[in-house]
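All protein chains but one are shown in place.
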Amino acid sequence: MSAIGLPLSFRRRRTLPGFRLSLGFTLFYLTTLVLVPLLALVIRPWSLGLDGFWTAMTSPRVLSALRLSFGTALAACVIDSIFGLIIAWVLVRYRFPGKGLLDALIDLPFALPTAVAGIALSTLYAPNGWIGSILMGYGIKVAYTPWGVLVAMTFIALPFTVRTIQPVLAELGRDSEEAAATLGATRLQIIARVALPMLLPAILTGAALAFARAVGEYGSIIFLAGNLPGISEIAPLLIVIKLEQYDYAGAAGIGVVMLAASFLMLLALNALQSWAAKRR
Amino acid sequence: MKKLRKPTEDPLLLKLLLGAIAIAFVGLFLVLPLAVVFQEALAKGLGPALTAISDEDSVAAIRLSLTAAAIAVPLNTVFGVCAAWAIAKFDFPGKTFLVTLIDLPFSVSPVVAGLIYVLVFGAQGWFGPYLLDHDIHILFALPGIVLATVFVTFPFVARELIPLMVDQGRDEEEAAVSLGASGFQTFCRVTLPNIKWGLLYGVLLCNARALGEFGAVSVLSGHIRGLTNTMPLHVQLLYDNYDYVGAFAVAAILAMLALVTLALKTLLEWRYADELAASHRH
Partner (left out) sequence: MSLVIDSVTKKFQRFPALNGASLTAPQGAFVALLGPSGSGKTTLLRILGGLEQADSGSVRFADLNWLDMPARERKAGFVFQQYALFKHMTVAKNVAFGLEVRPRGERPPAAEIKRRVEELLDLVQLNDLGRRYPSQLSGGQRQRVALARALAIEPRMLLLDEPFGALDAKVRKELRIWLRHIHDKAGVTSVFVTHDQEEAFAVADLVAVMNKGRIEQVGTPADVRRDPRTAFVSEFLSV
């Protein structure tokens, strides 16, 4: 059997066995499970034709769903970045009893099924719920409004910001802070001018991951949001509704838009990380 | 001499402020919802809660969830091991693309995950007519549910094993092979002991997600009570029908599962930090 014709990298003899088997199975799995269905997703919207696709995607209902999902996800990732930073700071820099418990709890939104989170938040923020009733006193209604979307997204995306910042903060040497102190900076100046700027790449990465998670979230939001078309209907819900109406092309269209957004986010993230690497 | 604060330490006031904010935020957003689940489940006492769980449809839902997980988790574990073996022990072009592809379900909305299978197997999907003709049911039946579960959970084991095995290198395996071990023997006797805790960690997360997945399964299941409802879907059904005790009782089971997962995860991270992928060491 001649090996001529195979690319050089495949011609090299491999010392360990199982290459063809493991790679073969991996590729097979990924192709059938991921690539083929994704292909279906990307192709389907075009059955409407370019014009049809555009009209479908710019209908008021679709636009408002996209605006809600993306806009609220942005707000949620900002909130989670701020509080995630504080929580990561407290977990890494301070010592207090119960810290381990606090640390473990951060992963709750990650481990808890979204439907469970959904009904819990819905009950909590309903007008007669523990928090909802307090807020009603101030005239703020959360359940069944767009604010519900924000609350659910903030819950679901929190671990992404904390867990991204934590290891970077832990690795941050104290040298720079000590140097800043000897140069006359107060503690607040040290935090603002030295520590936080060094954390910026991690903060941004965490924000991007949180955003990506929040945009696609479904289970925890639909119990809390109200789901009124044009007002509190998120994009994933619109996909489900369109599927139920057998508007496969329309559903796929929204899916493609969301996929494209995730892809762009991933690119932005990679660009961010190489920018950060340049300045280190 | 005066007792001075170290320059790298925050002033007490700041510590108290940040600590309070952190605890308040976590308490408000994380602990309260968890507490509500149990409070609502037991709102009418333990009896009604237990009745709700042992209800026929609830038991069917539990069984369905467990079945789907029992199929998806081992499949994805095998996939994860294969993918990690290929990526860590060999060099080949396109590795980065492969790893990105494996990470894909993480960046895709669960609803989109369900959607893509509808587009392939649904009534108006690519294979729709064919399946109809041969009376094969993928959507609104177990296969569809398993598919959705497999898709959303397949990265977990792979993501844990790939960096771990890359970190561990190839030396030991190469030594084993040079001593005459077959591929299978090498894997079982050399690789497996090294990755066992990472593997367990990945399986743990994979399992938790498999039992808890909602969006993707929701799209493919058809929500047929007692037949194609997994636990999360059954929770939704009960809640929509105003059976709050029932909904929260089943939710409480899922919540307890989540807490057990968290506890085991934390345990693994504390005791076996060195044997997990570097990203999990706190």
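To keep things simple, chains are lettered A and B as they appear, and every chain counts its residues starting from 1.
In this section, a contact is a pair of C-beta atoms (placed from the backbone, for glycine too) under 8 Å apart; a residue touches a chain by one contact, two chains touch by 3 or more.
Everything numeric here is computed off the predicted structure, so don't read it as measured data.
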Name every shown chain in contact with the chain that has been left out of the document.
A, B
Taking the full complex into account, find the residue in A:119, A:181, A:214 or A:249 that is in contact with the omitted chain.
A:181
Touch list for chain B against the chain that is not drawn
1-7
Which parts of chain A face the unshown chain closely enough to count as touching?
173, 175-176, 178-186, 189, 193-194, 197-198, 200, 278-280
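The rule we apply is simple: only the chains that are shown with their structure count from here on.
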CA centroid of chain A to CA centroid of chain B, Å
16
Give every residue of chain A touching chain B within the complex, in rising order.
7, 9-10, 14-19, 21-23, 25-26, 29-30, 33-38, 40-41, 44, 83, 86-87, 89-91, 93-94, 96, 100, 102-109, 111-124, 129-131, 151, 154-155, 158, 166-167, 170, 174, 177-178, 180-182, 187-188, 190-191, 212, 215-219, 223, 235-237, 239-240, 243, 246, 248, 251-252, 255, 258-259, 262, 265-266
Inside the complex, what are the residues of chain B that reach chain A?
5, 7-11, 14-15, 18-19, 21-23, 25-26, 28-34, 36-37, 40, 78-79, 82-83, 85-86, 89-93, 98, 100-102, 104-105, 107-112, 115-120, 122-126, 150-151, 154, 170, 173-174, 177-178, 182-183, 186-187, 208, 211-215, 218-219, 231-233, 235-236, 239, 244, 247-248, 251, 254-255, 258-259, 261-263, 265-266, 279, 281-282
